[in-house]
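Complex shown without one protein chain; remaining protein chains in place.
As written, the chain order gives the labels A and B, with residue 1 at the start of each chain.
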Amino acid sequence: MSELKEKLKAQIIEQLNLENLTPADIKNDMPLFGEELGLDSIDALEFIVLLEQNYGLKITNPSEGKDIFFSVDSLAAFIEKNIV
Amino acid sequence: MQIFITGYGVISSIGLNVEENYNSLKNKTSGIKLTDSTIFKNYKVGSIQYSNEELAAMFNLQTKGSRTAILGMIAAKEAFKDHELSSEIRTGLISGTSVGGMDLTENLYKDYLKGNFNTEEYKHHPSGVTTIEIAQELGLEDCFLNTISTACSSAANAIMQGARLIKNNVLDRVIVGGTDALTEFTFNGFRSLMIFDEEWCRPFDNTRNGLNLGEGAGYIVLESEVSILKSNSKPIGILSGWNSSSDAYHQTASSPEGYGAVLSMRGALEMSCLNCNEISYINAHGTSTPNNDASESMALKTVFEGNVPAFSSTKSYTGHTLAASGGIEAVYALLAINRGVLFPNLNFSQAITETQLIPQKIFEEQKRVNHVLSNSFGFGGNNSSIIISSLN
Partner (left out) sequence: MYYIHAISSISHQQTFDLDSIHNGLVKLTQESPLITPEFKDILPPTALRRLSPILKISLTTAIRCVNDSEFDGIVVGTGLGCLQDTEKFLLTINNATSDVLSPTAFIQSTHNTIGGQISLFLKNHAYNMTHTQNALSFEISLLDGMTLLSEGKSNILVGAADEKIPFLELLNENLIKTEYSFTSLATFFNLKNAKSDKGIFVKDVLVLANSKKDINEVILQFLEKNQCNPSSLTKVYHSDLEISLSTEKVNYLDFTGYNYAASALAFHIGVSKLSEDKGSILIVNSLIKNDLGLILLER
């Protein structure tokens, strides 16, 4: 699971172009859409792209994403649960 | 100085000219359908069911151009049909577009990726070239031409700029509006935003889920009184107010309270010296997205202090025609005034829970329609409102 989380952090940095960050800057339980990272609704859509392109998981309704993308922990949990 | 309107023209999925559009509006005939195009997959769109070649032949167009330019030529020609160019009347053209010649470019680019390169045809790509091609078709030379590209508020802004240039004595007469064709680029762009409804859109409905894309063009002719004395044209309305403001909230979403929309509507009302209760009808932006319709509803309630006049979105007829919408809807505003009718907000059944606003549900005739407010809100937080008034 921790390997997945490290991989996820690198993928998040790449997909959202967070060029000034390293995986170490993103804590596992940190709210991704909180004050620190300054992510917005466009980034939420990029997360949907990330999930489909890297893990084959589809999210058809953007509002479903709120809970899934809350933190690296919740993202990893979702992937583990749904990946075939 | 009053700004008179002395011509109008439109082409959309509900008609190839003003009369056809009016009949569809009256008969509640929507142009939003599934097409057999592989581009749009299983999404309904408001497309004009003729190819570029067919349209050029039907309308005897002499100038080559992209589909956006062709649609613009057709609507602008209809608007200008009772006018003649004259060296005594400084005439200009201001056209809004977001797509420009992308309908051609995207196919050329596919060829390029496959290794076939045809450079010459890229000449139709720039949005400014679309306007030049429309001008050429109208025979407009040695003139002021402009293209405005502010996404979905482009045509409304073109109308506004035209009026201001007349007031500031740069022009006497100006054809203003906008045009956008359906393209794979914009279709996929909106799809990437997950902003479509797979069903027929439901503006201002509580269950609305997104928009349907459309295509079309709409133009009106603005003239000063002095110009009318020379051109002998017949006024059909007055452009009595306008305003453009910025939401400054987010690149693609509107603020929940519709701050920018409140500013643009209030600004237009102030300019026209009208009280809220003098507005007979509002043609809303009403794209049917969860965000816009909620935000616009809040803004309407704020501006009209709970007493919102009859309003509807005509986008469940035409689809969202992007940059053309302000121009097409200006034409519909003129029809409402001159035919004394109110257009329904098709496919509505349930009011939005938070705002409880109920749009115009039926096509109503024999109405006194004196002043119409029309809203057009674009990505980038660009909010524009215009007010068209009857001559009386």
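Just so we're on the same page, contacts are C-beta pairs under 8 Å (C-beta built on N, C-alpha and C of every residue); 3 or more make two chains touch, one makes a residue touch a chain.
These figures come from a predicted structure and were not determined experimentally.
> Kindly state which of the options B:191, B:230 or B:339 is in contact with the chain not pictured.
Hidden-chain contact among the options goes to B:191.
> Using the touch definition up top, pick the residue from B:14, B:151 or B:213 that touches the left-out chain.
B:151
> Can you say which of A:26, A:48 or A:75 touches the chain missing from this structure?
Answering carefully, the residue with contact to the hidden chain is A:48.
> Residue-wise, where is chain B in contact with the chain that is not depicted?
98, 106, 109-110, 112-113, 117, 119-120, 122-123, 126-129, 131-132, 135-136, 140-151, 157, 161, 164-165, 168, 170, 184-185, 188-189, 191-193, 244-252, 259-260, 263, 378-382
> List every residue of chain A that touches the chain not included in the displayed model.
Residue positions of chain A that touch the missing chain: 15-20, 37-38, 42, 45-46, 48-49, 52-53, 58.
As a working rule, only the chains that are shown with their structure count from here on.
> When the C-alpha atoms of chain A and chain B are each averaged to a single point, how far apart are the two points in Å?
Distance between chain centres, rounded to whole Å: 38 Å.
> Which residues of chain B touch chain A in their complex?
192-194, 250-253
> Of all residues in chain A, which touch chain B in the complex?
Result: residues 40-42, 45, 48, 61-62 of chain A touch chain B.
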